[in-house]
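See below for the structure under consideration.
A protein chain is absent from this complex, but the other protein chains hold their places.
For chain A:
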Amino acid sequence: MPTLEIRDLHVSVETKEGPKPILRGVDLTIASGETHAIMGPNGSGKSTLASALAGHPKYTVTSGTVTLDGEDLLAMTVDERARAGLFLAMQYPVEVSGVSVANFLRTAKTAIDGQAPALRTWGKEVRGAMENLRMDPAFAERSVNEGFSGGEKKRHEILQMELFKPRFAILDETDSGLDVDALRIVSEGVNRAKENTEVGVLLITHYTRILRYIKPDFVHVFVDGKIAEEGGPELADRLEEEGYDKYVGAGAVSA
């Protein structure tokens, strides 16, 4: 069974004052079909983990390993990682003006699969997936993320997750900024992807509310660049009640 294995991962970000360590020894194993929620306070390094796994150039891995099905993920370029089956639903998707959603989806699908999708079925598949996510068909002709509302951007991210069928998907605060309806629609999309494929999901979130729609198998509390506590879904319920104070209060880390 394919796994995404993160071992003792240390990551720094470049700043004017020099490299600044953010991740300080992350250990995490995700198997196909599993959903892991990573929760934590702002600034704990959750999004850094997402970006570093995808290969964002701003972040430097200083030590540790990441393997996808035994392959060294860190040795791959950003696009190679995506073609190896990794998908990152971004917190702030970027505008690409003059490039239509339809063209973008087809180009990416072709790159990921190594061959162009069959014309007849692809169009149908895209339309169906858009319909499921309550996206207007006219959306396909708009420039990627240009003038999209926050909710439209997130639907477009999940649309890609459904169409590209990755082996592992990282959802970086996909829930942030969504109203309840949009959150439900987006969550349904993730759940469809989970049903239809054996995708392993790493769900990064600050809040517990998305976990009412997407059931995690494991919950990890992320504090100060590493995992401070792990458990099952019940850990999320406890966080809901207690918040992160226990982890970030005075003496919590050094104790």
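By definition in this document, contacts are C-beta pairs under 8 Å (C-beta built on N, C-alpha and C of every residue); 3 or more make two chains touch, one makes a residue touch a chain; residues count from 1.
What we mean here is this: contacts and distances are computed from a predicted model.
Peer 1: If you had to name the missing chain as UniProt does, which of "Fe-S cluster assembly protein SufD", "Phosphoribosylformylglycinamidine synthase subunit PurQ", "GMC family oxidoreductase" or "Branched-chain amino acid ABC transporter permease" would it be?
Peer 2: Missing chain, UniProt protein name: "Fe-S cluster assembly protein SufD".
Peer 1: Looking at the whole complex, which of A:Ile30, A:Leu49 or A:Leu88 touches the chain that is not displayed?
Peer 2: A:Leu88
Peer 1: One chain is left out of this view; which of A:Arg7, A:Arg24 or A:His56 touches it in the full complex?
Peer 2: Hidden-chain contact among the options goes to A:His56.
Peer 1: Using the document's contact rule, name the residues of chain A that touch the chain not shown here.
Peer 2: Residues in contact with the chain left out: 54-57, 77-79, 81-83, 87-88, 90, 93-99, 103-104, 107-108, 111-112, 143, 160, 164.
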